[in-house]
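The complex appears here minus one protein chain, its other protein chains still in place.
For reference, chains read A and B in written order, and residue numbers begin at 1 within each chain.
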Amino acid sequence: MTTMATRIQMPYTLTPGEATGVFLAELGRRRLIGSRHGDRILVPAQDFDGSTGEPAEGFVELAPAGRLEAFTVTAQGVLGLVLVDGADVPFLHRIVGFAEADLTIGARVAAVWADEPTGSVLDLAGFGPAGDGPGFKPRIAPDGLAQPFEQVEYTMTLDYQHSYGHYYGTLFDAVRTDRRLRGVKCSQCRRTLLPPRARCDVCFAPTAEWVDVEAVGVVQACSVVHIEFIGQRLKPPYVYAELVLDGTSTRLIHMVGGIDPAEARTAVAPGSRVRAVWSDRRTGSLADIDYFELIPGEPS
Amino acid sequence: MSYAPRPVAVVNSAQTLFKPSWADRQHVDLISEAVTGVLKGTGLRIDDVDFVIDSGSDFLDGRSISNCGFLGAMGAHHKEESRVEEDGLWALSYAMNKIASGSASVGLVVAYAKPSELDARSFWCTLLEPFTQRPVGLDHLSAAGLYAHRYLTAAGLKPKDLEVVARHAWEAAVRNPNVDLDEVPSAEPFWHERVASPLHGSDFARPVDGAVAVLLAAADVADQITTRPVRLTGHGSAIDQHFLAAREADALPACAAAARMALGTARATAFDIAEVSATSTVGELMVLEALGLAPRHKALDLYDGGGATAVNPSGGALPADPIMATGLARFHEAAARLAGRSGFAAGEARTALVHGTGGFAMQNHCVVTMEVAA
């Protein structure tokens, strides 16, 4: 085992603010809306001009056409900076429909609209080749502006390959193959640290020898989880527990199971003795322990 | 009563080897190796360190408040600690302030990254405002391509002209024991395959894993430890606006502003060494111009050699970009040379200018200057 794949995926509802909200809403109606900041016009419309910090004083409708100022060709397509006629700052967007040889600085471009609006900046699919056709001068305070989008749905997905490294690797190899937990002793304070690590956090001294740790210990702290939330890994109710295994001085985070949820508040307490119930799975992680159970006849 | 900040000096600096993937090490392993290294030979122990300022990224680490889990490895247990979520040169700047303020004497600065655990594109794209820039497919590569298209056009250069920048960087990195690199890449696609026109693979910084640690102290304390003390003489930082399209086409005015703040009336060309960060070859040219090391659109001339200032003797950030630690790595390279710790014979170089950058497409810039104490 070298790395463990982990995904962080979370939903968001993001508020663009009034100006960008209006801009996005109007794209679905195939209108290009900019914001006015003093004598400057920004498109996409912004609540604030980053050059000056000036807030938007109002809106302006721009002809959906302009001039290509720069571009870059990548494996995913072409991105370009389009100075929309009448705007003071270029619009960074996709450039579509060009043969590569025809891409030149100064090329005239016009909006290419998406067939079906979906409520994002991609309702404007990009800018494509255009002639010098009649546009119009920026229209101050355009009529009938759409209400701004207040929330935009977004999902963020981040995929990680987390390294086990020598210490976690040694621990979890032993968990998987031998159903053993392995900690390390600090060379200075001699306390056993689990999970193992190169240095003792408290002494900053190197750790020295490996020690086998039996999956038996004491509940240091526990709570009963009832809350449900987006992204939760386990179905409540369950007993969240921080355990200190015998001989160690650190926290192992797991759950205490095998008890009636209705009695969880009183059945498990700080000081309760527990032991691991190993799973049939061999994943090389804490999931190889189904849960910790109370040891009958020991203090709880 | 007049108030004068306390002078600050470098006690030591250290790093792990930079390599594209430290797959067999965890963050804490890299961090504790750098911290152990920086204490070595100083006579100081972790208990002598008053505070720790660290740089890292929750998104890169795949953890929120990621410093929380790494405090032990940083030696920060029961010390004052702060996380600056920016390139490590800003953490160094914070530590400088804290010592200069007189509230502490010895400070440890730590910066690290393991970009091998998350693809670089995911990381860079999460920095973008999510409504108009992120959805169109902008990423760090295409952003550099857009800068390059405009820079080359304005400077009257061809894409191939940039090869000298990459060659200088990679050849220097081969000589640099801090970078895991045996030879300059020779593969045809690396030099010629288009990634984001007009740029090729060789034009982009290579993400690497690693950690850097710097030990700073009040000058009077450092003078008792080091034989050739290096004083920090200036620092400054400045940020540009967020939207790439609204920034200047082929120049980095925020970098120039940071340099003005750090340099005061001094000139960048008066420094013996300049260690600068960049995410692309064109980015490196724009940084050198913004710092005042070359006139606008003329930075390429610096690679002819013979200039008074040695630019990126380490190879700079192109062959080795540990994203959150890149600027602090530049600092380490410069400080080690001034102190005579790494290749450079003592006495050869006396002054250095260090540059770090952060944010999408180099939005934020930090400059630190130092010199060997008279």
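Keep this in mind: contacts are C-beta pairs under 8 Å (C-beta built on N, C-alpha and C of every residue); 3 or more make two chains touch, one makes a residue touch a chain.
As a convention for this text, contacts and distances are computed from a predicted model.
Missing from the rendering is one chain, named in UniProt as "Acetyl-CoA acetyltransferase" (options: "Transketolase", "Acetyl-CoA acetyltransferase", "Heme exporter protein B" or "Nickel ABC transporter permease subunit NikC").
Although one chain is not drawn, the whole complex shows that of B:242, B:332 or B:355 it is B:242 that touches it.
Checked against the hidden chain, the listed residues B:42, B:97, B:153 or B:269 yield one contact partner: B:97. The residue from A:103, A:146, A:202 or A:259 that touches the chain not shown here is A:202. Per the touch definition above, the residue from B:172, B:230 or B:257 contacting the chain not shown is B:257. For chain A, the residues touching the absent chain in the complete assembly are 4, 6, 8, 10-18, 20, 46-54, 150-151, 154, 156, 160, 162, 164, 168, 172, 186, 189, 191, 193, 195, 200-202, 220-227, 229-234, 238, 240-242, 249-255, 264-265, 269-271, 285-287. The omitted chain makes contact with chain B at the following residues, 3-5, 52, 57-59, 62-65, 67-69, 71-72, 76-86, 90, 93-94, 96-103, 123, 126-130, 235-243, 253-254, 257-258, 261, 358-360, 363-364.
By our rule, only the chains that are shown with their structure count from here on.
Annotation: 26 Å between the Cα-based centres of chain A and chain B. The touching residues of chain A, counted against chain B in their complex, run 2-3, 6, 8, 14, 16, 20, 23-24, 42, 44, 46, 50-51, 69-77, 79-81, 89-94, 105, 120-122, 126, 152, 154, 156, 158-169, 197-202, 204. Chain B contributes residues 22-26, 28-29, 32, 36, 46, 59, 62, 71-73, 75, 77, 114, 116-119, 122, 126, 130-133, 135-138, 141-142, 145-146, 148-150, 153, 194-199, 241-246, 249 to its touches with chain A in the complex.
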